[in-house]
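Just one protein chain is left out here, and the rest sit where they should.
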Amino acid sequence: MALRTVEQYKESLRDGRVVYFRGHRVEDVTKHPVIGIAVNHAAIDYAMAHQPEHRDLTVYRDPGSGDEYSRYFKIPRVSEDLLKRSELIETSTRLGRTLVVLVKEIGTDCLFALHLIAKQMDEKLGTEYLPRVRALYEHCRENDLAMAVAQTDVKGDRSRGPAEQDHPDYYVRVVDRRPGGIVVRGAKVHTSITPNANELFVIPTRNLTEADKDYAVSFCIPLNTPGLKQIASPYGAGHDSRFNHPISSRHKMMETLTIFDDVFVPNERVLMNGEWQFAGALAKTFVEFHRFTAISYKLPLLDLLTGSSLLIAEQNGIERAGHVREKLTWLISYAETVRMLTKMSAIRCTLKDGIAVPDTAAVNIAKLHFASNYHQALMHVQDLTGGLLVTGPGEEDLKNPETGKYIERYLGGAAGVSGEHRLRMINLISDLTTGDFGGYQATLAIHAEGSLEAEKLTILREYDRERVKSYARWVAGV
Amino acid sequence: MALRTVEQYKESLRDGRVVYFRGHRVEDVTKHPVIGIAVNHAAIDYAMAHQPEHRDLTVYRDPGSGDEYSRYFKIPRVSEDLLKRSELIETSTRLGRTLVVLVKEIGTDCLFALHLIAKQMDEKLGTEYLPRVRALYEHCRENDLAMAVAQTDVKGDRSRGPAEQDHPDYYVRVVDRRPGGIVVRGAKVHTSITPNANELFVIPTRNLTEADKDYAVSFCIPLNTPGLKQIASPYGAGHDSRFNHPISSRHKMMETLTIFDDVFVPNERVLMNGEWQFAGALAKTFVEFHRFTAISYKLPLLDLLTGSSLLIAEQNGIERAGHVREKLTWLISYAETVRMLTKMSAIRCTLKDGIAVPDTAAVNIAKLHFASNYHQALMHVQDLTGGLLVTGPGEEDLKNPETGKYIERYLGGAAGVSGEHRLRMINLISDLTTGDFGGYQATLAIHAEGSLEAEKLTILREYDRERVKSYARWVAGV
Amino acid sequence: MALRTVEQYKESLRDGRVVYFRGHRVEDVTKHPVIGIAVNHAAIDYAMAHQPEHRDLTVYRDPGSGDEYSRYFKIPRVSEDLLKRSELIETSTRLGRTLVVLVKEIGTDCLFALHLIAKQMDEKLGTEYLPRVRALYEHCRENDLAMAVAQTDVKGDRSRGPAEQDHPDYYVRVVDRRPGGIVVRGAKVHTSITPNANELFVIPTRNLTEADKDYAVSFCIPLNTPGLKQIASPYGAGHDSRFNHPISSRHKMMETLTIFDDVFVPNERVLMNGEWQFAGALAKTFVEFHRFTAISYKLPLLDLLTGSSLLIAEQNGIERAGHVREKLTWLISYAETVRMLTKMSAIRCTLKDGIAVPDTAAVNIAKLHFASNYHQALMHVQDLTGGLLVTGPGEEDLKNPETGKYIERYLGGAAGVSGEHRLRMINLISDLTTGDFGGYQATLAIHAEGSLEAEKLTILREYDRERVKSYARWVAGV
Partner (left out) sequence: MALRTVEQYKESLRDGRVVYFRGHRVEDVTKHPVIGIAVNHAAIDYAMAHQPEHRDLTVYRDPGSGDEYSRYFKIPRVSEDLLKRSELIETSTRLGRTLVVLVKEIGTDCLFALHLIAKQMDEKLGTEYLPRVRALYEHCRENDLAMAVAQTDVKGDRSRGPAEQDHPDYYVRVVDRRPGGIVVRGAKVHTSITPNANELFVIPTRNLTEADKDYAVSFCIPLNTPGLKQIASPYGAGHDSRFNHPISSRHKMMETLTIFDDVFVPNERVLMNGEWQFAGALAKTFVEFHRFTAISYKLPLLDLLTGSSLLIAEQNGIERAGHVREKLTWLISYAETVRMLTKMSAIRCTLKDGIAVPDTAAVNIAKLHFASNYHQALMHVQDLTGGLLVTGPGEEDLKNPETGKYIERYLGGAAGVSGEHRLRMINLISDLTTGDFGGYQATLAIHAEGSLEAEKLTILREYDRERVKSYARWVAGV
């Protein structure tokens, strides 16, 4: 049944899952006024597979079986596969008006990592995880499932490891091992799209020591599994005017505090169970695939910051001023640098156990470049736009003829731009940079897929030091 | 009747003024669910004058009459007056939880500038504006009035002057001159606190040429003057949870698109009428006083960014990490640099016609330092806090025992900090940096009291070039 | 006679050319104590062609004739050609200890540009320049010549065009046109390698108007042409201790103020003569090829900054400190970003008239990234190294046993590094960043191959604005 329709996808979410929103249990996530927006946003993925203009990009045919599947499930073997994957992620995000869709991206990132690490565990420790990973992969692919990934533990005191915390449950752990499976307890924070996914992958968030053995746990469960409870974040809810909030009124991603209240996981869905030596590797391998997803889905956001800046500069009549040209050039260079490094990370990929892994240096440098300059970009865009970002009138004022006539007359810009068009452009930039959604994007820039510091660590650790050190020694004559 | 009570202030706002909010005429601004918050915020000023702990700072005694007045009206004569004024602005803003109160600040900034420019006009052109300015000053001081200032025209194409626009009304202008007064038409944007002030000062926004004569107009009118219409911005309205939004649920400033629909202004309230040669000087002189207000009221905001960063770093258990120390040091240096330059601008003031004018270089360098680094500060604060800024649960989730128990257990931090306390700190930072209010503060940082580029222009223009050029010539031997 | 030997190259420079150094006419540049170093440096190119380990990279076989030539002359047709060219430039610069060799690079950059522009001129204006360009190309290739390019005019008042200057000779111009050729007058500044090249290409430096017709001139002449006089810069001369200055004692590039004192150029060597419409295009096209050379030859410099920083951090025992790791990561990201963008510019090349032109956006963004961060890199490297950069003892102190014993004992570093080895590393970094050579590299970073502002202009002008503007319009709903 690969390539589900939007309706099939929505139907699958009515499964008794436990989701709380603002203190209340949600009956049907697809009909909820806020979560429903997130469901519709996620449905972009399912719609694309059936749209002629996107079908070629969205669907691939398995060379063995001849069956058609969502391209996200295509295991990359060569650079071209990664470039296509990147293009698919960029395109769906573009339709999502800069918000990533994520229902296939993150899950397949996790599955690719699990393939690599399960193989390593099986070879080193004699476990038998790889067949389970393969079975789960087939299950998700065949049923065209939406998949979430829970990685970040609540962590308590971040300067201590799991076993050193005041409270044993600050990291998700195995509290019981039974013949047919394991029982897990704990919580994960800011897991995205859990209210509207089908399956939830759970993986560790950091390196572990032998003392942390019970925290070395990974598994995959349906989101209606008993004991699994989601507390959805109310952040950013409630923008219903498409005029005032052209993006966030239509697109939304839900994050939850995801509770594992002694959840039973059957053995065939357990993917790590005490192998603390591989916890860090699994965490890191997933993140590397996921950062490639990240830099791919940031591209429409960068394009929109640049495009709206060019337009508002024209509308304001300032596009020839020296400082404006400087800021526009900065924005273009910023966007294009991330874009070129993203392509480079696919072009310079390395093959590991048959899977094409994007180049770590390129991915992390691209991500760091994006993240460490994002607030600077916001400053420039807001600077070019003007104070109307937060002082302008609203949709109803434009519609009321008593006030609308003034807005049309007085808020017009250069080159005959009408008050309405200028206000729409300002509202777009406001939605993108100054309100809840702007703050959401800014926080994602810094924290999603790993923090600035995590990226720096990777860059420093993975760098081929000897190449440049030997050159320095030669020149120094030592 | 100097030193009004909060109630007297509120009563004065029920005067038939024309204010629209989201398309509807507002009957009583003091009772409006959104504008009422702004009224209560502004009332901080009136409350302080009657609070023993703030009375000495808030009130001054006129040495001539012996009467008591709000200290904002004290015309600065020496550095100490400016330092006290700065301290008063900082203190009221502190009570406003980083939001400036503004109901006296901006109006007196304007009155100080009018004193200086009216005198110059009268001396150079034989006009008689200074007595009018003095009378208005006494009127505002005696009646302890709340004053707004409308300066920024809608501007149309910013690369052209008023008389060069496609539309003659893109800058406020005189459309008729009658024996008893003038008739003005046009609109001003992002004028703050107009819905809850008593008097509105109107001044030009830029240098003008002789062709722009009719645009060289300044005056002061009550906010219920016929033809004066306000379209209030809906931006940032609707945060009612003190838990989720500890600042913006309590404090608000309203901006309006302020329409002058052929408003008649009687002669005694006309303060410039065609003297285009002084339009730029009035604009600039006001802005210089107002930027001193600005750097004074930014200090609590900087303190709060720093203080909340220190606390959240402790709660997260990361305060000893190298990169965290680096970011905290940056925030401290940033905040203290602005603070020291602000003090310096008062200490290095110059006396013009008996008025102590803050040092232009210090004011503008302080303002530019603040503004050009603000987004960097946001990045650091968000970085230290974590993704929970935009993914955390809400007030109702904490109150519902089914979900609240998980939040208490899992969102606790280092050093025994409870989930609730940590969430409160995160919500404070979220309100301050990622939502509507955060976006409002960020936009203000760049645009309020003049843009980054306006500050740069002033710094370059006012600098004593000859001092350093002659030194360079001497060293170069030319 | 392609692929000359080092001796043949040196012999060719003893041709009566007029070169002044510190006020004196130089008899034989190959034997001059300073210029001789530059000659030896340039000879790296000729040596490489005969070294087995570099032969494959340095030499190519013409598919038509089967003859062997220096690879620099290979006209790029596909990405791979550009990647090889980049690798060759990087490798020879690496042997030059971060100093580009340039004797073939810049001349072929100019020849590629001349091919493109001559063809355009011939097609549009009916001139016959392309055959002359081809003949000169064959001449240089067959004789394996070293070629310099003079582009930057002395410019006088940079805010005015050539014909608007107080002095008619601030840009090189045609002062006479005779049957057999033209006579040119003027001067070019900072033309590199002229004292040790064979041929000199001269091209315009900017867009010209019809009034500037006589300034639209391009030609190629041997460096011993009568009337051609070189005043070599004494900057950075005189470092003879290999211990103290491991790079600049061995490697040098000469720049000259190049005077055209009514120089006669025969017609077959005239490549532009009044076609002012194409002056800007020729200037720009050359620069684009030359910036690709630039980003290629910057790579060893970036590697050396990174490699020496890693080593000195280890020697100082500080490589685990948080701030040190931060700075090292910054350096790595900086170097690798330029490297990846350089590769990208070759991969994304476009074909123009059969010549593969590196991607303009990638080239200019790479160059701007390099240049605008170079001083920041210097700061980090100097920071990691310590004050000994400018306070350490010298070679003779180490050799004198009275003082040498103290240096060995006291200047040793962590991990058993000897005083001598640590001092050598410090001297390398000092040579690279704090002395004449360091200042030379820093100035080159900003000014060579066009300034920061020139690169910004190109980025803004060449960007495909419509792509992102239409996306912004769609999201804004306008």
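As written, the chains take the letters A, B and C, and residue 1 is the first residue of each chain.
Here is the rule we go by: a residue touches a chain if its C-beta (ideal position, glycine included) is under 8 Å from a C-beta of that chain, and two chains touch if they have at least 3 such contacts.
Only a predicted model underlies this, so the values are computations on that prediction, with no experimental measurement involved.
Summary of contacts with the chain left out: across C:Ile259, C:Ile295, C:Leu311 or C:Ala476, the touching residue is C:Ile259. For the chain missing from the display, the contacting residue among C:Ala216, C:Ala283 or C:Ala448 is C:Ala448, taking the whole complex into account. Touching the missing chain, out of B:Leu3, B:Ile75, B:Ala281 or B:Leu310, is residue B:Leu310. Only one of B:Arg4, B:Lys74 or B:Arg97 touches the chain withheld from this view, namely B:Arg97. Think of the hidden chain as still there; on subunit C it touches residues 20, 22-24, 152, 154, 156-160, 166-167, 169-170, 186-187, 189-190, 229, 231-236, 238, 244, 255-257, 259, 316-318, 320-321, 323, 372, 374-376, 378-379, 382-383, 386-397, 399-400, 402-403, 406-407, 409-416, 430, 433-436, 438-440, 442-444, 446-448, 451-453. Think of the hidden chain as still there; on subunit A it touches residues 321-323, 325-326.
On the side of subunit B, the interface with the absent chain consists of residues 94, 97-98, 242-243, 246-247, 300, 303-304, 306-308, 310-311, 325-326, 328-329, 332-333, 335-337, 340-341, 343-344, 347-348, 361-362, 365, 368-369, 421, 424-425, 427-428, 456, 459-460, 463, 465, 467-473, 475-478, using the contact rule stated above.
By our rule, only the chains that are shown with their structure count from here on.
Put simply, the chain closest to the centre of the protein, by Cα centroids, is A. Here the spacing of subunit A and subunit B, counted between their Cα centres, is 38 Å. Measuring from the averaged C-alpha position of subunit B to that of subunit C gives a distance of 52 Å.
One inter-chain figure worth recording: subunit A and subunit C are separated by 43 Å, centre to centre, where each centre is the mean of the chain's CA atoms.
In subunit C, the residues that reach two or more other chains under the touch definition are 325-326.
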